[in-house]
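A single protein chain has been removed from this complex, and every other one stays in its place.
Lettered A, B and C in written order, each chain numbered from 1.
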């Protein structure tokens, strides 16, 4: 299937602090859902931008052919973890067209809050 | 009215578990809202992508001329239901231009959480 | 300022029932925020599509030059109100380029749930 772009940007980024003891599913987190509809693997590089320091990364992920990967930003460790309670943005680049959607779950209060948006696609 | 595209992708997909006893309206669910503004019916095929197995589908839906269909992913049964608590993505293809919007209602806690985004449109 | 499109679609539409006594601000509702950045007024026509009946409308709104209008779907009365607890979609057409964003506030439970997305733009 030929749908997707090779570059994407997510301007919003924030890992809410203080929910580390809730377990992986309910801990406040942000995710970039990466769909690779192609018949070959997608080699993906992620760069993280901050307000007051140089960018971090690139972080490398491979999404196999015809698979999806729901990548959580708080799981990124190499070359360095993303600090909590810090504004960031991300640029996602792939060697084949993919589709990227951004989601945040905020569990700082007793109830959940959710947001999601398709990321901004780069040129075709 | 000539608005829409013939292919769409939703990278985010997740049916939260544990709310099956809340009834159809308040059970946690995801929906793809499909608008067919054309004067002929839209024959729609949906393919579901997973993290660790081959894609499922296609699921077939017909949206009549000048009608909308709010399709819930937890209502898809043929060729197979989508498992809960599993990450997925979807690609939606139609023989006439349609408009697709993605929505999730999460009722795992006492209060509701909502997300929505226009899906990613394929080429014109 | 030259930003915007002359046609837009919102595939998702649903006015949650049962909160009519909460007052206008907290009653569950959906809105289409219409920005007219032009130096002339925007004459806007809205068509509402349903799952099982012919479309309603057009509803007519004028957004003055260099003004915004946060139009609530539950305020539309002419030619007919939109029923609650009913799936719908909308197509919004203007004689000058505008920008349209979709928002829903759900107050069926004690806490608020929000969703928002830029609508799908038609051709340039």
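Please note the rule applied: a contact is a pair of C-beta atoms (placed from the backbone, for glycine too) under 8 Å apart; a residue touches a chain by one contact, two chains touch by 3 or more.
Since we're looking at a predicted model, the values are computed, not measured.
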*From the listed residues A:39, A:54 or A:78, report the one that touches the chain absent from this view.*
A:54
*Give the residue, chosen from C:34, C:56, C:76 or C:91, that touches the chain omitted from the document.*
C:34
*Given the full complex, what residues of subunit C touch the hidden partner chain?*
1-4, 31, 33-35, 37, 66-70, 99-101, 103, 110-118, 121, 124
*Tell me where the left-out chain touches subunit A, residue by residue.*
7-14, 47, 49-52, 54-55, 87-89, 91, 93, 102, 104, 106, 108-111, 113-120, 122-123
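Keep this in mind: only the chains that are shown with their structure count from here on.
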*Interchain centroid distance [CA atoms averaged], subunit B/subunit C, Å*: 21
_Where subunit A and subunit C are represented by their mean Cα positions, the distance between them in whole Å_ = 30
*asked:* I need the residues of subunit B touching at least two other chains; which ones are they?
replied: 110-111, 113-118
